[in-house]
Each structure stands twice: as C-alpha cells, then as structure tokens.
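Encoded as structure tokens, here's the structure I'll be asking about.
A protein chain is absent from this complex, but the other protein chains hold their places.
In order of appearance the chains are A and B, and numbering begins at 1 in each one.
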Amino acid sequence: MHRLLSPNLRWLRWTVGALLLALFPVFVREPYYITLAVNLAITLMLTLSLNFVVGTSGQWSFAHAAFFGVGAYVPGVLASRFGLDGWLGLPVSVASTSVLATVVGLPIVRLRGYYLAVCTLALGFLAEIIVRQAVDLTGGGYGIQQIPPLLIAGYRLQGGSYYLLALAALLASSLLLDNVKGSTMGHAIIATRDNPIAAASCGINVGRVKLTAFVITAGLAALAGWVHTFYYLALNPSLLASDLTFLWYFMVFIGGLGSVPGVVIGTALLSIAPEFLGMATHNQVLAFGLLMLGVALFAPRGIGGALTGLLQTGRLLAAERSAK
Amino acid sequence: MTEPTLRVEQLTKRFGGLLAVDSISFDVGEGEICAVIGPNGAGKTTLFNIIAGERKPDAGRVRLQDEDITGFADYDVARRGIGRSFQLVHLFESMSVAENVLLGAEDHRQLRMLSAATHLGGHRRRLEIARAQADEVLALVGIKHLTDRPIGSLSFGQQRLVGAARALASRPRLLLLDEPAAGLSRGELEVLRAAILRVRSRPTSILIVEHNVEFVLSLCDRGIVMNFGRKIAEGTPDEIRHSEAVLEVYLGRKH
Partner (left out) sequence: MTLQSILQVLVSGLQVGCIYALMALSFYVIQSATGILNFAQGEWAMISAVLGVVFLPFVPYPIAIAAAIAGATSLAILSERLFIRRLESRNASLVTVILSLLGIMIVARYGTALLFGQEEYPLPGPVRSEVIELGGELYLLPQTLVIYGATVAVFAAVELHMRRTKLGRSLRVAAIDPIGAQLIGVDLNRVRAFAFGLGGLIAAVAGWLYAPLYAAGYMIGVVPGVKGFIVMVIGGMASPLGSLVGGITLGLIEVAAARYLSSLYSEALAFVVLMGVLFVRPEGLIAAGTRS
C-alpha cells in the first residue's frame, strides 16, 4: 500500500523524471525511434491502467481494447466527419468512454471470476463487431484516414513535438493512478478487492467503488486512444481487437501484476524487443503467449516480483553484515 | 431519560417456513454492555445480521438513537455509527495492522475523486485526522505494539482485536461484537475483557452475541436470552442466571 513519503521528495522525483524523459527528442531525431517512443508511451498508459483495474481493484476487464478503440474512434470520427477540433475531442473522448463504461459497468460489477472475464470478453468482441458493421459512421473494415492533425498556434503537432504530448499524457495518467492509490478512495478500492464484506463494514459502498475503478480505467484507455488517433491520423477496427487486450495482459503479468516498476519494465522490454528482432505481429503474440506460460509456471510474480525478491535478499544480506 | 442507543422493536425474520427471529424487542442504553445469548440455532446470528444491515427484517424496526435505520444496507448502517466485528475476522490480507485500522477511520461517505487524483483539496489534512483516530484506537484496544505487523503474522486472538479496533476507528455509537470469545485462550480472553471495558468507558454502547455464557455474563450490564427465535429472558446477569426459562434451556431442569 502507498505510504506518504516526505511529499517534497515525491514532487522532486516526478519533476526530474519528467524533465529527463522530455529531453529524449532533443537527442533522438529519427522518425522510427520517435514512433517507437510514442507507441511505448501509449502502451504504457494501457498496461498501467490495466494493472490498476486487475491488480489494485481486483476486477477483470477484457474490454480494455474496446475502450481504447472507442476513445480513439470518437474524436477521430468527429474530427474527420464533423470537423470537431482535435483538442476538443479529448474531453469528448474521455467523457463519452466513461459514460459508456458506467452504463456497461453498472450491471457488470456484480460479477466475479470467470463470469466477469467472459462478460467483458464478450463486450470486447461486441464492440469490434459494431465498429466493423457501422460502415457509414466508422468506415467499417477500411476505417478512416486523413484525420486533421492537432495544431498549436497554427503549428502542426507531429514527430518530436507529438512525443512531448504523448509523454505528458503518460505522466498525467501515471500520476493520477499513483495519487489515487494513496488516497482514501484508493484505500477503499484495495479494501474492496481484499475483502468486500469487511469493506462494507467500514462504510464502503462496494458496488460504487468497483464501478469507479472500472470507469477510471476506461477513461485512461480512452486517453491513450486519443493520443493514438492524432499521431497516426487514421483509424481501423483492429484497434478494438481482443488480441490487443491479451497482449497487454501478458505484458502486465510478465511485468508482475500489482508492481508498477515491474509493469513498466515488462512493457518496455516487450514493446521494444519484437521491434528489434523484426517479429511479425502473429509471432509477437505467440512469443508473448509462450513467455507468459513460462512466467506463470516458474515466476508468477513476474519481473516485479523478482525485483522485490532481489531487494529483500539485499536487505537481509545488509542486515547480516551489519550485525557481524 | 435519554434515548437508548439502540432500540429493537418487534423484529421478525422468516426463512421459508422457519421463524428465525420472532418479534424480538429490547434496548441498549448509552455506555451499556448488552449480551445476546442462547443455544445454537436460537436466531442470535440472524438478529445480529439484521441489526448490522446484512439482512432485511420481515417486520419490526431498528432505531439508532433518534434515527430509524430499518432495512438500511450494511455500508449505510456502518456510516450511521454502528461498527461491527466478524466471527471469521475478515481482515484486509494485503495490509498491515495500522493500515487495516486506518480504513475503519477514514470517511468513505463521499468518493472525492478530484481530491484523490490530485491530492489537493484537504486530502492531507483528512488523512492526518484519520491516522490520529486510528492511533488512538490502537492504544485503546491495547494493540499499539502490533502496528506495523502484517496480518499473516498475528495469532487468532490478535486478529480479533484488530478487527474490533477497525470497527471502533470510526467512533461508532454502537459496537456489535460477533462471538468475540470463540477460539480464544484464557490469556487472550482476559485481554479481550479488558479491552471491552476500556471501550465501554469512551462511552460506546456494546452489543455482544456470544456462546461463552460465563465470559459474557461476567462482563455485561444486561442481557437477553433467545431460544427458537424468541426472547425467553431479559435482565441483569444475576436475573438471567436464576431465570427458570434459562435453566430449562441450558440444563433441561423442569420446575
């Protein structure tokens, strides 16, 4: 659980980290690496929010790609078909996805285990089907191209400048999740996960807390979708594919469910390695699946668990040494 | 005379054809320790669960001082000022003792999303107030020395005390204890007795449902005895010990 460190120290860490990361496009100019970095930022937003809903709040959500896709499509369609400015598309995207998540989530939060998994999986499939079929609105299987880009004072956001936007979105997401975990609401979410009966006896409205966690996750997925739309300036229904959700789940699990550093490292490794190995998407998913099975069998706490284990061993050794 | 902390009026609950709680009425006064005893299947647990908001009664009323809380949901009952412990303890496994108790102290009535996301808007102040309340309660129950221990390392009796501390952290007017003595050693029973007496002096009213008649009669101010869903005796511990109805039930003696 989150312990409030000296607050000044925490602010310092975040600010320094943000500044360091922001310097990236100063040193790296090639579009290939910039795209890699933007993709990584987007994927991190998705895996961190998935880690939150599954790890911190204890609920399945196999509809993650659906919320990502809706968050991507809404501003894209509005910009391309109805001329809505991309910036205004941001609150519209997050708000509409959150409303959708609330409506869909209200009946869902009562479910648990396999039933919740199956239901959210079904929702994910349903969303993809609907987007593919509503051809007039979404362009069906072909999607939408040539979405008008984001502008700042007439200056088009792309490449290195877009990276900064993506980074800002990532930092905002992470900070939000970190803050929530350390707040009363976050404590309530964790308590609900651990023991809903006990949580109710503390005055916690378990249903509302679960729904809130679910909706926050959907909103963050939508944010990632918005970032994706205005970088690629195109939409296609494979953004809602359940395969994507599985990919993110594997990343989260290999990184270590519940461990933020683990998930960050896991996501980074699993996003970048296939690029450098030149793997096609199918082989990527296959490799992740195999890796996932290996981790499940031999190291179920993932990379994060291994890190914690190392830390503990280190502490024990240090304690022994100082005792001598 | 001031309003009693808890007033139960004609409470009735049926399960199919079985009358689990049959028109039970009693009061718990301010700062009073009241016991509910009776053999297995007497309906004590059902009565307890109705008061705690886990079940809705078929008839009757439950009043918390001047408020009618009949049929309120469990979290709502907790918010109005009734804290409860569990027979199976039900602690938050991933947290330490202090964190468990903190959760009882925190105010969960409003979500306060914006404050949670930004840590602004009085967030720090509220957390400090809750921490102070939790600390106080840890000392009151006598488990301050266990503050940072993970739940898994505690004995059963210690876990029970943590559960009670968590229930008390929100400063409820009424504390419900569900078989607190079950499974405790002699030493642990003494610790529990002392803790209950300290709690009462706050003042907090306490309602104990308990199987261990000896333990609870030595502790309470008044009590009621249930059998087959009905109240068969009521009064001070002495009155109960000498009540014919009670003797008949527990000893099978006929007069």
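By definition in this document, a contact is a pair of C-beta atoms (placed from the backbone, for glycine too) under 8 Å apart; a residue touches a chain by one contact, two chains touch by 3 or more.
Fair warning: this is a prediction, and the values are worked out from it, not measured in the lab.
One chain is not displayed; in the complete assembly it touches the shown chains A.
The chain that is not drawn here is touched, among residues A:Y32, A:F82, A:Y114 or A:Y155, by A:Y114. Touching residues on subunit A toward the chain that is not drawn are 54, 60, 107-108, 110-115, 117-119, 121-123, 125-126, 129-130, 133-134, 246, 249-250, 253, 257, 282-283, 285-286, 288-290, 292-293, 296-297, 300.
The criterion applied here is as follows: only the chains that are shown with their structure count from here on.
The geometric centre of subunit A is 42 Å away from that of subunit B, both derived from CA atoms. By the touch criterion given at the top, residues 1, 4, 7, 176, 179-180, 182-188, 190-191, 194-195, 197-206, 208-209, 212 of subunit A touch subunit B in their complex.
The residues of subunit B lying in touch with subunit A in their complex are 52, 73-75, 78-79, 83-84, 86, 90-96, 99, 102-104, 106-109, 111-113, 115-119, 123-124, 126-127, 130, 166-167, 170.
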